[in-house]
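Yeah, one chain of the complex is gone here, protein chain that is, but the others are all in their spots.
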Amino acid sequence: MNLIAPLCAAGFFASGVLSDPVSVTHYLVVGAILFTSGVVCMAVKRNALGILMGIELVLNGANVNFIAFGSPYLRGEGSASIGLDGEAIALFVILLAAAEAAVALAITLNFYNNHSTVDIDEADDLQG
Amino acid sequence: MADFLITTVGLPEWLAWTLTASVAAFLVLNVIAGGALVFIWAERKIAARIQDRLGPTRTGGRFGWLQSLADGIKLLAKEDLMPDGADGMLFRLAPYVSFCASFCAFIALPFAFDFVGQRLNVGVFFVVAVLGLEVFGVILAGYASASKWSLFGAMREAAQVVSYEVPLGMCVVVPVMLAGSMDLITIAEKQAGWFINWYLFHDPFTFVIFWVYVTCAVASVNRAPFDLAEAESELVAGFHTEYSGLRWSFFFMAEYGSMYLVSALAAILFMGGWNGPIPVATLLGLSEGTGDTANYFVRLAGCANLMGKSTLGVLVMMWVRWTLPRLRIDQVMTTCLKYCTPIAAFMFAGVMFWQLLLPGGVIRGLSRPAGEIREGWLEGPGGQTAVSGPVPQVSQVRP
Amino acid sequence: MMGTLLGDSTATLGMVLLAAINWHSLLFYLFAAAACACAVAVVLTDNVVRMAFYLVLSLGATAGIFFLAGADFVGAMQLMIYVGGTLVLLVFGVMLTAQAPFVSIRTPASDKVLGGIVGAALLMVLVLSAFSVESWRRPAMGLVAAPSATPLGMAFLGVRVDDDPLAAPAVDSIRSGYLLPFEIVSVHLLVVLVGAAYLARAKRRRIPRGIETAGADAAATGGRS
Partner (left out) sequence: MDPASTLPLLLGLAWLTPLVSFVAILFFGPRMGPHGKSSAAVATAAIVVSLALSLAALGTWLSVHPVQAVSHDSHAAADSHADSHADSHADSHDQALPPAYSGDWYTLYEGGALKLSIGWYIDALTVLMFVVVTFIASCIHIYAAGYMHDELHDFTDHTVHLSDGSHFHRPGRFSRFFQSLSLFCFSMLGIVIAGNLAMIFIFWELVGICSWFLIGFYYERQSASNAANKAFIVNRVGDFGMIIGMMALWGALGTLHFADSSGQNSAGIETLRPGLLSLVRPEATHHALHVPDGMVKFAAADRVAEITLDHATRTEDGASEIASRVDDWRAMGYGRWLLFVAGIGIFCGCVGKSAQFPLFVWLPDAMEGPTPVSALVHSATMVAAGVFLMGRFYPVLTPDVLLVIAYTGAITLFLAATIALVATDIKQVLAYSTISQLGYMMLALGVGGWVAGLFHLFTHAFFKSLLFLCSGSVIHACHTNDMRKMGGLAKVMPWTAGTMLVGCLAIIGAGVPFVIGLSGYYSKDSILAQALSFSQVNPSHSILFVAATGGAFLTAFYMFRLWFMTFAGQPRDAHISEHAHESPRVMVAPLVALAILAIVAGWSLPGGFGIAAMLEQARPAGTAATVTSGYLFGSLTIPAEHESHVGAIHETATLAAFATAAAGVLLAAMMYVWRILSPLAVAWVFRPIYTFLKQRWYFDELYGAIFVQPVLGIASLASSIDLGVIDKIIDGVAWTARQLAGIDAWIDRTLVDGLVNATASATWSAGIELKKLQTGHLRQYVMFIVIGTVAMFVLASLLLRSSLAA
């Protein structure tokens, strides 16, 4: 008896959460978490590479939103969907992210050559 | 198979799906593991032959065909060391990462018409992408071992793989363009019939680009003469210097797995997949896809066909390894950036124009009208046309 | 006796529960959890290489989410380009920072707290806005998408095959093809690669006056951290 109760509770909970299909909001929440952690990563990391990773995370979170809004699978009846555009824009975002990574790395390399560090707190030459 | 379980056996659906999945996984795993054993043994024998030695002779009969099994047992029994100063978590994770990468790639690899883990309509893409991930484990290993040799090996491999993905991608895109689909099964289907239909013989450009593909494939799986990552003479054993025991064997399985994978990919993309040089089944009047049992044998034959081709590819790689000297890193880069990439690009354009002028290859191109091929480009996987009207929404995931 | 009964009941209960599970949702939850967890892990670790490792995992998990959302082409792209690009990132990170002082540059706790607060505020805003529209929260119809690679390819060539040709010709800017952006992006990529190669080319080490002190400080801070 004392064994069954928690099982049932778990089962009902699981069935309650797991039994109905996900909605756009789920994706949005995931995107939000990725985005936020990217931003925090940018805000907190002192390592230039860390900041680049933060940028990647941010873009990725944005991509999740695009895919969510574009996905025909998540298209509830009546709720408008941007259809292919979502995926197309996501692809563009990915491409530009790759380009951005290349340039950013080049910049980081230069920074390292000049300052012999990748600590961007040292990059305050523009400080007023 | 899932339907079979659900309908006839009457298992609950989730169980049926799980069973199916696990069976597939099991099969693939065995292909890799067993394949690794066999190939290791084969490689030792071939190396011995090429170097005029005998190789393993004692273990298990005359040819020592149990040698690698014995080695496996030895490896299992070995104590695995971890150098202190190593990054423990990554050090442990690295082998699994690279093994998983080459293992995942098998998911989308069709052995016969529907002998496939999961049919993806971007199969080619998926396989190449996941193959690219394998090097990731290598880098982790190199870094986590806290050893200069490992680090250098990892660096070399990373640079090499990343740069060789460019020509490799170009070569892979060519059959995709010809078949008008990224679905491996569709690509193989398009080459059914006599061997003249293979994309290898589609036109001169594809013939050239096949060899470019072979080169890049050998490089991207770090086999000699591109095996700088584990250049014994310079870096003791490259990225897996510090590894021993089971983790080391995982690396090995990953390597042989990816070797097999690229060979299979070559077979599917250029050499007609499971279609033999002679369409025996068609001559016998058997048609694929129908559910009756005779066709299971047809598919088994096709499966054997594919495995034969990919095994052949693997053997060729071994042959090359024990024949050619190792390149320097700058030579490796030169080969990639100054030869493979431009050639691949040129051949790509060539194939494109050939397709415009002589659609359908040398033989069929003279017979088939051009419009057919162009429509073929627009066909979705499985031949359903995507051009007309909104995309039809197919099978339901959930009843 | 009792045990068997109990076991049966448990088994049947388990059957029922499992039968009730929507596997698609389950997979989504798994991937989402992995993605989010790895993202947070990226934030929390100080070690560059581990950060990159978590990042790659997170991106891979996101690719899985894409697959689940029916955008398998984008997923494959994500795996190939994103993960590949991050791989390069990782390589460079290791190359730059393999020497001891740079592997982990610690951030002052105050910054971490501040960043946390700001991040929390942002997260709150985003989540609120995610829940703000009712139709977004409605469960999906659960139809799997038709393979979208071909329509995407056609769209990049400027043809929208997903439009209904029988419907009124939709030629407004949103629904028309992507040929121009596609070309622009390709040229942009080329330019970026050239530029990156130029920036990162090997030049002899030269420290201007103003920066020399900064470099010294950097060494000092490196020693401190």
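The first chain written gets the first letter, and so on, giving A, B and C; residue counts start at 1 in each chain.
Keep in mind that, in the parts below, contacts are C-beta pairs under 8 Å (C-beta built on N, C-alpha and C of every residue); 3 or more make two chains touch, one makes a residue touch a chain.
All values reported here derive from a predicted model rather than from experimental measurement.
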Could you list, sorted by label, every displayed chain in contact with the chain left out? A, C
Selected from A:Val22, A:Ala43 or A:Val93 as touching the chain missing from the view: A:Ala43
Interface with the unshown chain - residue positions in subunit C: 111, 114-115, 118-119, 121-122, 125, 128-129, 132
Which positions on subunit A touch the chain that was left off? 39, 42-46, 51, 120-121, 123-128
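Here is the rule we use: only the chains that are shown with their structure count from here on.
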Between subunit A and subunit B, the Cα-mean centres are separated in Å by 31
Go ahead and note the Å separation of the Cα centroids belonging to subunit B and subunit C. 26
Gap in Å, rounded to a whole number, between the CA centres of subunit C and subunit A: 4
Residues of subunit B engaged with two or more neighbouring chains: 391, 393, 398
Where subunit A touches two or more other chains simultaneously, the residues are 21, 72
Give the list of subunit C residues in touch with subunit B in this complex. 15, 18-19, 21-24, 47, 49-50, 53, 56, 60, 72-73, 75-77, 79-80, 83-84, 87-88, 90-91, 94-95, 98, 142-151, 154, 161-166
Considering the complex alone, what residue numbers of subunit B touch subunit C? 12-14, 17, 87, 89-90, 93, 120-122, 125-126, 128-130, 132-133, 135-136, 139-140, 143-144, 151, 154-155, 158-159, 162, 165, 181-182, 378-381, 386-398
Per the touch rule above, subunit C residues touching subunit A in the complex are 6, 9-10, 13-14, 16-17, 20-22, 24-26, 28-29, 32, 35-36, 39-40, 42-43, 48, 51-52, 55, 58-59, 62, 65-66, 68-71, 73-74, 77-78, 81-82, 84-86, 88-89, 92-93, 96-97, 102, 105-107, 111-112, 114-116, 118-119, 122-123, 126-127, 130-131, 135-146, 148, 151-152, 155-156, 160, 162, 174, 178, 181, 185, 188-189, 192-193, 195-200, 203, 205, 207-208, 210-211, 214-215, 217-219, 221-222
